[in-house]
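The other protein chains are all here in position, but one chain of the complex has been omitted.
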Amino acid sequence: MAFISSGYNPDKPMENRITDIGPRDFNEFLPPVIKKNFGKWAYHEILEPGVLMHKAESGDEVYTVRCGGCRLMSTEHIREITEIADKHCDGYLRFTTRNNIEFMVDSKDKIEPLKEDLLSRKGPGGDYKFPIGGTGACITNIVHTQGWIHCHTPATDASGTVKATMDELFEEFTNMRLPAILRISMACCLNMCGAVHCSDLAILGIHRKPPMIDHEYIDNLCEIPLAVASCPVAAIRPSKAEIVAESGEKKTVKTVAIKNERCMFCGNCYTMCPSLPLADQEGDGIALMVGGKISNRISAPKFSKVVVAFIPNEPPRWPTMTKTIRKIVDAYAKNANKYERLGDWAERIGWEKFFEVCDIPFTEHVIDDFRDPAYYTWRQSTNFKWTHGVEDFANIKK
Amino acid sequence: MAFISSGYNPDKPMENRITDIGPRDFNEFLPPVIKKNFGKWAYHEILEPGVLMHKAESGDEVYTVRCGGCRLMSTEHIREITEIADKHCDGYLRFTTRNNIEFMVDSKDKIEPLKEDLLSRKGPGGDYKFPIGGTGACITNIVHTQGWIHCHTPATDASGTVKATMDELFEEFTNMRLPAILRISMACCLNMCGAVHCSDLAILGIHRKPPMIDHEYIDNLCEIPLAVASCPVAAIRPSKAEIVAESGEKKTVKTVAIKNERCMFCGNCYTMCPSLPLADQEGDGIALMVGGKISNRISAPKFSKVVVAFIPNEPPRWPTMTKTIRKIVDAYAKNANKYERLGDWAERIGWEKFFEVCDIPFTEHVIDDFRDPAYYTWRQSTNFKWTHGVEDFANIKK
Amino acid sequence: MAKRETPLLDQLESGPWPSFVSDIKRAAEARHKNERNVEYQIPVDVCDDLLGVLELSYQDGTTHWKHGGIVGVFGYGGGVIGRYCDQPENFPGVAHFHTMRVNQPSGKYYTSQYLNDLCDLWDFRGSGLTNMHGATGDIVFIGTTTEQLEEIFFELTHKFDQDLGGSGSNLRTPATCLGQSRCEFACYDTQALCTHLTHEYQDELHRPAFPYKFKFKFDGCPNGCVASIARSDLSFIGTWRDEIRIDQEAVAAYVGGEIQPNAGAFAGRDWGPFDIQKEVIDLCPSQCMSLEDGKLVIDNKECTRCMHCINVMPRALKIGNDRGCSMLCGAKSPILDGAQMGSLLVPFIKVEDNYDEIQEIIENIWDWWMEEGKNRERLGELIKRQGFQKLLEVTNIKAVPQHIQEPRSNPYILWREEEVEGGWDRDINEFRKHHAR
Partner (left out) sequence: MAKRETPLLDQLESGPWPSFVSDIKRAAEARHKNERNVEYQIPVDVCDDLLGVLELSYQDGTTHWKHGGIVGVFGYGGGVIGRYCDQPENFPGVAHFHTMRVNQPSGKYYTSQYLNDLCDLWDFRGSGLTNMHGATGDIVFIGTTTEQLEEIFFELTHKFDQDLGGSGSNLRTPATCLGQSRCEFACYDTQALCTHLTHEYQDELHRPAFPYKFKFKFDGCPNGCVASIARSDLSFIGTWRDEIRIDQEAVAAYVGGEIQPNAGAFAGRDWGPFDIQKEVIDLCPSQCMSLEDGKLVIDNKECTRCMHCINVMPRALKIGNDRGCSMLCGAKSPILDGAQMGSLLVPFIKVEDNYDEIQEIIENIWDWWMEEGKNRERLGELIKRQGFQKLLEVTNIKAVPQHIQEPRSNPYILWREEEVEGGWDRDINEFRKHHAR
């Protein structure tokens, strides 16, 4: 493989250089019917799961077919997408903010052939390459992150947990039968690139072992004061250690010491310093959070809450995790009111009932103990419901 | 005035000493009808403002006439109370948890003479000594504190502000025409002995000047480390000062220094150290808080919120304060739903509307900036109502 | 004739509400007249001087009382608040002006006799001014001199069979709503429990051994008439665990307008005819009520026992039969870290004659707080600092969802080593075999 230059001259990096030109103008990419009716849309209809019709004031219509995208996609897959767009949509397409693919056509009769084409494309294991759905009161695609595919801090995989979950919930993607939209997000560590902090249901990778300290290397690879400063709970302090180096030589090195019982496994130290790895097969796994939302519809946006503190990593299909998710989705689907988001439902019935109805064991770990605001999550009221056994003091004694 | 011994011998303090006997047994003091029907009450009725009837399962009835008490009362006043009790109630009476006086009779015909007697007793300035009311959807007595009558840390007077307020709201004491009960409390400093932190309406004395430092005496009168530790915002540090003593002598003393711009005027340092007085005629005054509640009825208990950050002390009648209170009470009375507490009303209409409807100017001081939980009081939503002018950005530019 | 001019205070003599100024003036006068021939043990013009010093405060907008200093009675660390005037020359009658807290009887019922006797004592050895009652619940005797403290205590204990209340870093005088004495909503005997625990913990009440003050309050039901949830480190609130008892005939009578809603509490205004749907069913916070064929139905397992429907229709709806109380802890004023309400610790506990289980919880909490609490740290602050989990640990109570209003929204879970497979000890060199630097 011979190196082929783009024209860039490393000796004269400024030669011919173009910078700060920003993204391409979106107007270049708008399908004609969209361009023509820009800002002049009258209303929309969801004709069936995955198929939208937008009506313009001019009377024009644009039909959108939405397909599940798996986000991590190869150029092979993109070329298949563009091929479809060329065949049916005059070479236009878009992606949604949740990584779905939208094919738009400007008349109704173009929908069926498009759909047929999409659904006919399957992978070797029988998966749909372009499942249609993700509209209305459904579970659409999962916003997620890198996981073991690319990142250095994950506590679980992203693409795998997402695939396992979407396989489990596939029917909810292709239907619109939930009480409201149910948005699932996934993030592989507490940095939460998947912004799982406000999703109806969130899959979150978490660590449970404090960092190991690579005493021999830390002073070379990291700035110790930065590592110390990185810890939000001040569990790290500068220290010295006597070590036997790889060379066999005994020496005293500058390093850090960690108060393990203070550590909350946030991983921020590791982000700042590679000599403090946390990852561990048994320590790492998944927490489930529920009840967040973004939209201002009826109720204000809200944060997701931890309801299952830990599920072990069970690659490749994380069965305990998917089963638990299924329980929550089913309980919600069965019990919530129309238009009621999962978090609003849980608040209406009371979180004590949520655990009962979803059949999720309650553990002390879901009680907040982080900083002052924790207090506001405890119950300062006698208004609560009985759940099985709690009315008997003998049962709640340790 | 000759000293008369009780029998206590200071030289032998343990002689004959009785300790740890606790309070008197309440059973001794129960009126017969109460004792008889203890724990067997069927229901109650409010016959008219201030008059309650409790029906026992036995069919017995006890009638209670409730009178405003001014809590700070002399033995003269108490003797008048016992005289009334002797005359009408077989020598029994009680006080309520809000410092009202309750006279109980065991038959209906005893009510009118009792009421007549009570209302006939007036002070030289025309005040009722025993106003009847304080039941049902009313404003009952104000729970309050010592103020300038007895305490060393007040920022205002207690008895005076209470008298002025109850005079203003007297009609609401003797009527039951509010949407729900409206409980007012008063505390003369941030220690909040009046527990104003959860009242529908709260009158709170506040300081606004950082402590003065009595450099010459502080090291003798206080433990400097305790004074330093007392400050919740770490505004105080140990220091030295050059002073000219009262004697005229120049000397360097151990003292403290205060970062004034950090001080939040809580007075905790003064509680710990008399050499750090805060009180000041211009600095001190009143904050009004609203919307708290205690009962679990319909909604959970909640904290009162600061809606007017400062009203100057205007003894003897605090007219600005009483006028502002009146505005709030009137707006509430006019607009809230039946059974709706003030705080529930404000939350239903939105606090932005509360300020508009009550015609109270909004100031930055009512925005929380104390510690992490402050964040949760800001608005994380686009769900808000327009109030006059706010929809125009030009108007909200400084 | 008044000893001093008090033009500002005088303005507080008018207006309909009882005037404390008129009352103090009257007391001042009575003292001078001395019709009962009392041999006053403190200055006869104590009330005049109090008015004088108060008038001065009304003029200059500041208090004229100094820090207390340590006064009290032998062997007790509480019950007395020391107080001195900062202008003793001008107001010698109140140069010393200490208060004594006298432990009120549970529920604040009295006989005239008892109160009159107390008045005699207080006229004789103090200012004759009181608070009926202090915000914690005590009978507060306002204003006496240091020498009188032991005398008063001696008389109280010997003649009145009566002890002092609390102050300082100890158990404070417990207080209660009137409970079963006169209220159909009371789910347990608040007065009995209050009295029992007060007696049981006399030592804690009188001898400061705590990091800071500690308060008990007892509400018979969730209406909270003694405000325990806001004002006590440990709050006992009555509740039940079976069903609200319904008398359908009485329901019909309410619907038919024969009985006034809420016992007549709203009678002062025309709110229109009673509408059970709007006023009860729609306002039920858990939406667990309905009308079926004219009958009121309550889905009790959804009920949060908020009291609303019972308050509105006390003749038709009654608290359940299987009663006890919830225990909440940590309420306090804002100093230092912001106010707290009590947080639910025990959803339900029986309140039987034997209070052992309750006392075990109390003592476990105290042990922890005395061990770990910093100087001047309230229980609520300790719970915040060490976490609700720690409270559960020391009280041997399992975590139940009733403990929370909502689960944590942050993922910062403090796992313990024993919970994590394989423990925390790991070998970095072993790790590096599979993960190069």
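Per-chain numbering from 1; labels A, B and C assigned in written order.
FYI, a contact is a pair of C-beta atoms (placed from the backbone, for glycine too) under 8 Å apart; a residue touches a chain by one contact, two chains touch by 3 or more.
This is a predicted model, so every value here is computed, not measured.
Listed by label, the shown chains that the missing chain touches in the whole complex are A, B, C. The residue touching the chain not shown here, chosen from A:C266, A:V290 or A:V308, is A:C266. Contact residues of chain B toward the unshown chain are 190, 197, 204, 206, 208-210, 212-215, 217, 221, 246, 260-261, 264-266, 274-275, 277, 279-280, 282-283, 287, 289, 291-292, 303-307, 309-310, 312, 347-356, 362-370, 372, 374-387, 390-393, 396-398.
Residues touching the missing chain, restricted to chain C, are 60, 62, 64, 66, 86-88, 334, 338-339, 409-412, 434-437 (touch as defined at the top).
FYI, only the chains that are shown with their structure count from here on.
The geometric centre of chain B is 13 Å away from that of chain C, both derived from CA atoms. Between the CA-based centres of chain A and chain B the separation comes to 50 Å, rounded to the whole angstrom. Shown for chain C are the residues in touch with two or more other chains, namely 222, 229, 237, 285, 304-306, 337-338, 341, 405.
The set of chain A residues that touch two or more partner chains comprises 372, 375-376, 380-383.
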